[in-house]
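Below is one structure, written out as structure tokens, with a few remarks after it.
A single protein chain has been removed from this complex, and every other one stays in its place.
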Amino acid sequence: MVLAKLAPHLLSWAGIVLAMGRGFSGRRSVVAAGAIVGFPLGVAGACLLSRAYPGDFSFAIIRDIVGGSFLLLWGGAVAAIYSSTVREFPRSWGERLANSPFCAGAVALSSGMIAGAISACRLVGTYNTLPPFLLLALAASILALAALAVERALAASFPVSHSGLMASVVALLLFSASSIIRLDLFSPLTMKLMKFSHDFVHQFFESMLIPDHLFIRTYLWGYIGLLFGNGVGFWGALILWFTPAVLVALAIQWERLPSVAHIRQGAQRRRLLATGIRARRFRLVIPVLAMVVLAAAVYRSRFPSVEYWDPKPLPISASPSGDIFIPKKGDVDLEDGKLHKYLFKQGGREARFFVLMTPAGKLTVDLDACAICKPDGYGQAEGTVICYYCKTLIPLETVGQPGGCNPIPLPFTEKEDGVHIDGLTLLNMWGTNAQSTARVKGGGK
Amino acid sequence: MTKRRWLVYLVARALAHRKGRTVLLLAVLAMASSLATALGIVSISMGKRVAEEVRKYGANLVIIPDSARLDVGSGGLNFGAVTEPAYLNQQEVEGALARSGLKPGRSFHLRGSLHWKDADILVEGVNFDEIRQLFPWWQIKGGWPAAGEAVVGSDMAARLGLKGGETLELAGPGQSVRVRVSGIVSSGGEEDGLFFLSLPELQKVLGLEGKLTTVRLLVTAEGESLKKRAAALQPLLPKAKVSEVRQIARTSEGLLAKVKLLMVLVTAVVLISAGSSVTGTMSTTVLERGKEIGLMKAMGGGRWEVLLIFSAEAIMLGLFGGGAGYLLGSAVAQFITRAVFATSADFIPWFACVSLGVSLFLALLGSVGPLISVFRLDPVRSLRGE
Partner (left out) sequence: MSTTIIETGGLTRNYGDICALKPLDLKVPEGEWLSVMGHSGSGKSTLLNLLGGLDRPSNGSLRVGGEDMQGLTEDGLARFRREFVGIIFQQHHLIPYLTAVENVMMAQYFHSVPDEAEARLALERVGLGHRLKNRPSELSGGEQQRVCIARAIINSPKLLLGDEPTGNLDHKSTLMVMELLKELRAEERFTIVMVTHNPEVAAWGDRTIYLDDGILVREERTRS
């Protein structure tokens, strides 16, 4: 059960060890040691972290570390492409560093720690006892050794370049992270880009004092509108996501073939050339596989296997005095920690809101909308609610606080038996906060 | 020159060397894939169109007065039809509906013409609440009308130069009415050419209180059971005729199904015969080129490398055949939809993948046998000419 849940993480961990064994082929023992020490360290670290800072903070730290490795890959990819196209690149020190046992150990240790932390995050919310974590560390160690054994059996004509190693390790880490929605990097990237383009377009075009600018006609506005679309974030993020792996592949593709001009005999010259081309093609396999893994990560991020708890809004009405009363233990149990959505209609006006018990044990009542997005509403997944429109994850702990993409809190009074909400306040708040584009009835996906 | 480019060049030369056979194979592949493409495009675009048509009639039953159509004259002397306007009695219909036990969505319609400026315009009286429920696809630019307001169809608005917010005075036989245009409706159907007033107002202006020309019903039933419902409703309304709206769509659906079946059969036959003719042609080619294959192997070509050359030939044929098949298939689909359905087919770019796939599949499947013999061929015996 536990292992089935961890399958994607363990699988990518095996891939990481395999790639490292190949990438540092001279230093298998160092890699093995680093990996086997690093993984349990990462698991333990993640456990301690989540113990010390329950809630979203620990996830944010781990996610930032994974993001850091992605930035590192960017750097490595740019360096690789630079060194393969420009001749005078001071590669000697870099090469020496990359070939040192210290580097092999450090890479193995750190990627082990990150992979371990990611895998542990999968268990943190659901299990509170030690055995699952021990099982995880044990399985990872066995897998690491197995992967190294497989690596040894692999054909020697299948080398992994340093940049290729980097691309594959980071891609596998990202894949591993993508199946935990709180660690996933692709959707935040999409969101950030979308917001950035919104802001940019706003600032830029408002400073040009349009709408009646001489050069900007209505059809142009159509194109500018594209920048606001949901597509910008997605496509832009795709580009950012795949570029480093593509750069690494290009760097290998553009590598110079061995110089053959000095060989007099044609056949020998050609054979050398053919061997060079073949070797280059083999080195390309890893970056291409990394791209496939990255694509899988995007897929998992777009279509997460986690089911969102997406309740249908229950219609509710107010008493003649305008008071809405929801009993704590009625048809629904308000204090079960789940999202409970309600739809209130009065005099042709409608408003959607939800009641939720936060992990801290406090009831909160909020509009099913935030101040920013189109009110598509919220769904619930492990430890968070998600805004369906902008896919922002809001940790359950902060639901009930105003601001940002958080659901707008409603004033309510809590009694012994239930919660009371003022119907008119609710309608007015919905009217002022949720935009006029509200599709009240829809709600949810 | 890289190996890949050489391979393409080699295959192209080999194909060009046997022009007749290449053209034959291309024609076969193009024909097969074009038929598959045409079938797909016709069924997709016509299926969509029929579904649209069905959807346009949100109502699935319609009640019209029985005497609405009176043929005047007899035999060869035909003086025309629909001379006598006939009406349904609103109360009778309501009573019948109540007695039938059906609780359908319904809308009452009264159609007549009113005089505005120098022209008669076709006006339909409806209850807008009913309309909103039964015809949810009505798109209104402006707002839904309140009392004393009306909406106008987009075509009519364009013809008469009406805009939202205008007030106009419509004259009926007895009295006239002033209405404000609150919005412009477009539905893509006949509604675009009508002017909509609220039903009671129109009844008053025309002096036809309690009269209707049409009642549209939305009964939650389909197919046979819908027919039964209609039959059950009919005796309650002796002076009216209850009929199914879907009848209109059904004829085109039936025709579509028949055309599809025919094309599936033809395509299956063509695919099978094309596959076997590809096999035949490829086998003779491989037999004829036995010496060449033996030579390639004697020169040091591995079995897989020689196989690659010959599969590349099949793939290239498949690609070109598929490309031609897509163009041809789109044309055939256009022709079929024009000739049979009197509309034009959609242009579906991604169907190029389908035709390429069909053609590649056929080319490779047809070449499996010959390719195996290429793989197995013994260089010594083939070079000796056995």
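Things worth noting here:
Per-chain residue numbering starts at 1, and chain names A and B are given in the order in which the chains are listed.
One rule holds in what follows: contacts are C-beta pairs under 8 Å (C-beta built on N, C-alpha and C of every residue); 3 or more make two chains touch, one makes a residue touch a chain.
A quick note: this is a predicted structure, and the numbers were derived from the prediction, not measured.
Across B:Leu39, B:Met296, B:Leu317 or B:Val358, the single residue that touches the chain missing here is B:Met296.
The chain that is not drawn here is touched, among residues A:Leu48, A:Ala274 or A:Ala360, by A:Ala274.
Listed by residue number, the positions of chain A touching the unshown chain are 265-268, 270-271, 273-274, 277. Think of the hidden chain as still there; on chain B it touches residues 1-3, 6-7, 10, 13-14, 16-17, 291-292, 294-305, 379-380, 383.
Heads up, the rule we're going with is that only the chains that are shown with their structure count from here on.
Taking each chain's centre as the average of its CA atoms, chain A and chain B sit 42 Å apart.
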